[in-house]
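Missing here: one protein chain of the complex. Every other protein chain is in place.
Each chain carries a letter (A, B and C) given by its place in the written order, and its residues are counted from 1.
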Amino acid sequence: MATEIKKIAVLTSGGDSPGMNAGIRSVVRTCAYLKIECVGVYRGYQGMIEGDFKPLDARSVNNIINKGGTILKSARCEDFRTKEGRKKAYDQLKKEGIDAFVVIGGNGSFAGALAFNEEYNFPVMGMPGTIDNDILGSTYTIGFDTAINTVVEVIDKIRDTASSHNRLFFVEVMGRDVGHIALNAGVGAGAEEILIPEQNLGLERLLESLKRSKKSGKSSSIVIVAEGDKIGKNVFELKEYVEEHLPIYDVRVSVLGHMQRGGNPTCFDRVLASRMGVKAVESLLEGKSNYMVGIRDNNLILTPISEAIKAHTEIDEELVRVSDIMTT
Amino acid sequence: MATEIKKIAVLTSGGDSPGMNAGIRSVVRTCAYLKIECVGVYRGYQGMIEGDFKPLDARSVNNIINKGGTILKSARCEDFRTKEGRKKAYDQLKKEGIDAFVVIGGNGSFAGALAFNEEYNFPVMGMPGTIDNDILGSTYTIGFDTAINTVVEVIDKIRDTASSHNRLFFVEVMGRDVGHIALNAGVGAGAEEILIPEQNLGLERLLESLKRSKKSGKSSSIVIVAEGDKIGKNVFELKEYVEEHLPIYDVRVSVLGHMQRGGNPTCFDRVLASRMGVKAVESLLEGKSNYMVGIRDNNLILTPISEAIKAHTEIDEELVRVSDIMTT
Amino acid sequence: MATEIKKIAVLTSGGDSPGMNAGIRSVVRTCAYLKIECVGVYRGYQGMIEGDFKPLDARSVNNIINKGGTILKSARCEDFRTKEGRKKAYDQLKKEGIDAFVVIGGNGSFAGALAFNEEYNFPVMGMPGTIDNDILGSTYTIGFDTAINTVVEVIDKIRDTASSHNRLFFVEVMGRDVGHIALNAGVGAGAEEILIPEQNLGLERLLESLKRSKKSGKSSSIVIVAEGDKIGKNVFELKEYVEEHLPIYDVRVSVLGHMQRGGNPTCFDRVLASRMGVKAVESLLEGKSNYMVGIRDNNLILTPISEAIKAHTEIDEELVRVSDIMTT
Partner (left out) sequence: MATEIKKIAVLTSGGDSPGMNAGIRSVVRTCAYLKIECVGVYRGYQGMIEGDFKPLDARSVNNIINKGGTILKSARCEDFRTKEGRKKAYDQLKKEGIDAFVVIGGNGSFAGALAFNEEYNFPVMGMPGTIDNDILGSTYTIGFDTAINTVVEVIDKIRDTASSHNRLFFVEVMGRDVGHIALNAGVGAGAEEILIPEQNLGLERLLESLKRSKKSGKSSSIVIVAEGDKIGKNVFELKEYVEEHLPIYDVRVSVLGHMQRGGNPTCFDRVLASRMGVKAVESLLEGKSNYMVGIRDNNLILTPISEAIKAHTEIDEELVRVSDIMTT
C-alpha cells in the first residue's frame, strides 16, 4: 500500500456473535493508542453503502467489552454482492476519508471484503466473528466459546430435572453446516448422542445407542441435534420416530435458537477479540491487506482471506471418538 | 393425633422443581434438631408403595441445598390413586414405623395425601413444590422464582442478538394451565407480548401489538407464549400465522422446555424451602395434619389441603396491566 | 395538589442497586403511556441542584431492564441537606417545568424528599432502591433479591472447593447496620454461622459452633460476616482469633465488596421495580404525595415517607431460628 493509513473503519457483518463488541473496542482503542482516526460503520456493508458512519474514540467504547451483540449492529447485505453496491460503498469510504477497514464476521463477510479489495485495491483486514467456529485459519472464532457455554449451561439444567426414569431429551442447537457447537457442547454436557451435519450416524445407531444407554443403567439420556443434522429429520420428527420405535421413552424437546448468539461473552472470547483487534490494526499499518487474523496455538497469525474462504473446516475426529468413549 | 410422632418420612412427588432438595434438607435437619427420626421415600408415592425407604440423618443432606432436581427422585404415580395402592403404601409405612409424612409437590400430590389421610387418619403435611406457582394458600411455590429467572436469563441472551431489523422472536415457556411463568418472566424480560392460558387476547391483538411495536421504533420484538396459550396455536403455528400476515417480520422460535425445571435454585427458593420444612415438621409435632405450609406476606401459614386443592389460582390482573404499560 | 401534573422527573439517589434501571424504565414508560412528560435527573439530588436534566421518552429506556447500575447515575449529595441546596433544586425544577418527582433510593434519599416537600409543597414519591432491604413499609426493596443471589452463587463456588479437611471460610458481605443480606444469603448458602449487626452472638458461641460443626462430621465450614458484625472484629481479625483458638482450622477469607451492588437484576427485582414505577406515577397523578411505594403480601401499598424513615427494620427472628436448625 503506497498510501499511509490515517483513518480506519470497523464494521460487524453477518450473524452477530458474542465478543464482537470486544473486537470493536479493541480496533477503536488500538487506533486511539496509535493516533489513528477510527470510524464505526453501522449495519455492516449496508451501512457502508449508505454512509452510515460515526467517528469512534477511546471513550465511545466504554463498558461494551462485556456486552453481547454488537453496538454497530450487523446485517446481511445483498447489495454488497453487486458491483454497483460495492461502488457506492467505495464512494462513501472515500468521501469520509477512510483508508482501510476491519470487518468482523464470517465467510460471507470475508468474501465481500475480498471482492471489494480486488476492485479497489482497498486495504481490508478480517477478524473471524461467528459462533459456528467454521473459519479456516483460526482454531477459534470470536463467539464460539460463549455459545458452547450457553448450550452446556442449558443442558446442565435439563439434566437436573431428568430424575424420572425413561426420559429422553432432544436438544436442538445451532449449526446448519457444521457440528462444532453440537460436538463440543455435547462432550461438555455429557450428551449420550450427538447428531451433526458432517456425519450420518443413521437412525439405527441412534436407537442402538439409546438402548445401550438404557441397559447400562442410565435413567435418562440427552441427545444433541444440530440444526443441519445429516439424518435429515428435524428434532420433532426425531422425537416421533424414537417414541414409535422405543415406546418406553418419554421424549421432551428443547429448541435453543438464538439464545446461542447472545449473552455476555466469556473471558476467552473477550481476550481473543481484544488480541485480534490489535493485530488487525497493526497489520494494516504495516501495509498488509487482504488477510484474516486467526489464532493458532495461542499465537496470532495471518491467513490470506482468499485461502480462508476457500475450504470448509472439518469435523474433529478425535472429539467424536472422545464423545463415543465418554458415553460408555 | 393421639400417637406421638417419632419418625417422619419425606418425599417429593410429581414434576420436580428447583428447591426441592433444600426442602428435603430442611425436613431432615429439623427432625435431627428435634431428635426425631427421618426417612426418605424415593420416587414419590411409587416408592412409598414399594417400600423404597432410606433413613436420613443431618449429614445425608450435606451439599444439596444448591442442587436442582431432587435427591429422592420424583415420579407421578397412578397406583396411589387407587385404594389398593394406598393400602400398600400404608402397610409399608407402618412396617417401617413411620408416624407421619411430608410431601413436597403440587396439587395432584396433595390430593393423594388427602385421600390417604382420610382413609388412615395418617398425619400428613404438604409443601408446595412446583415451578408453576399455581397453588392456592401460598403466594410463592418452591421453584417458581428459579424458573422465572431461567426464562429471563435466556431472553436476555436472545435480546442481545436482536440487532437486525424486523426480527421477531417467539419463546415458548412452560404453563399448560396457568400463565404465571409467562407473565412474570415476560414483564421481567421486557417482552412485547405475552400469551397465556387464562386470557384469549386473540390473534388480532397480537398483530396489532406487533404493528404498534414496530411503529414505535423498536427494531425487534419478543413474544412469550405459554404452552397452554388460549389462542390454541402452538409456537410454530403462530410463527407461520405472523409471517403470513406480517411479512416484514422474520420470525425465530425458541422452545425452552425442561431447562425451566432445573438449575441451581435461587436464594429465594432455598430460603423459602428451608423455612417451610421447619414449619412442616413442627406443625406435625404440634399434632396438626392435613395442612399445606404456605407463605403470605413473608409469614408462614397453614391452609387445609382440602381448601388448597379446591380452586385455581387466578391471573394477576395488576401484572397484566403493568405488562401492557411497559410495552408502550 | 391543586396543580395538574404534566411533567414528572425521576432520579436515583444514594448507593445504587440492581433493578434501579427497571424502576426508571417503568416510571418513564408509565408517563409515556399516560401522555405525561418525563425528565431524567442525572446524579441524584446533585444533578437536580445543577439542573442536569434530560427528557426521556419510551424509547430512551430500551434495553435497560436487564442492566445493573443506573443509567441516571447516582450520588450522595451533601448540598441537598441544606436549605440553600434545596432552594437551588426547586428553582431548577420550576425552570424546567417539572411538577413532581419520583426518587428511587434509600432512607437518606427519602429524608431529602420529605424536607423538600415540606418546604415547597412539591409532590414527591419514593421507591425503595437499596440492596440492604432495610426500609420500613416494604417487605422487599429493589436490589435485595439480586444481592442475596450474588452472595449465594459465590458461596456455592467456595463450597465446591471446600474439599480439604479442616478448612474454614469467612465471607464478608455488605450490611453495616442490618444483617438481612447476611442472614438470607447465609440460610440460602447453608452457612454454618452468620454474624450480623443486630445480635452479638459472641466469640464463644462462634468457637462452640465451629467445634460442633467439626464434631458432627462436616469437613469444612463457611461463616458469613456482615460488615457491621456486632462482635466488632473485622473478618481478618476473626480469622486470626479463630486460628489462634482452633488451630486445627486453616481459615481463608473472601471480602465480596461491591460485586453485591451490581449484576443483572433478578426477575423478582425487575418485576418489583416495574410494578412500583407504575404505582408511583399513578399515585402522583391521583394527587398523592410524600409516600413511598412498598410491597406487602404481593400487593403494592403506600406508606407516608415520614413513617418509612422513622424506624429501623428488625431482625427476622424466625429466620435466625431456621438458620440455627439448618446447621444441625
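In the analysis below, a contact is a pair of C-beta atoms (placed from the backbone, for glycine too) under 8 Å apart; a residue touches a chain by one contact, two chains touch by 3 or more.
From a predicted model like this one, the values you see are computed outputs, not experimental measurements.
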Displayed chains contacted by the hidden chain, counting the whole assembly: A, C
Listed residues A:Val152, A:Leu206, A:Val242 or A:Ala280, member touching the removed chain: A:Val152
Of A:Asn117, A:Asn264 or A:Ser283, the residue in touch with the unshown chain: A:Asn264
Touching residues on chain A - with respect to the absent chain: 25-26, 29-30, 32-33, 58-59, 62-63, 65-66, 139, 145, 148-149, 151-153, 156, 159, 184-185, 187-190, 216-218, 264, 266-268, 270-271, 274-275, 278, 296-298, 300, 318-319, 321-322, 324-326, 328
Residues from chain C at the interface with the omitted partner, ascending: 16, 18, 67-70, 73-75, 150, 154-165, 169, 252-263
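Just so we're on the same page, only the chains that are shown with their structure count from here on.
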Pairwise touch network: line, ring, star, complete, or other: line
C-alpha-based rotation, chain A on chain C, 0 to 180 degrees, nearest 5: 180
For chain B paired with chain C, centre-to-centre distance based on mean C-alpha positions, whole Å: 28
Contacts with 2+ other chains: residues of chain A: none
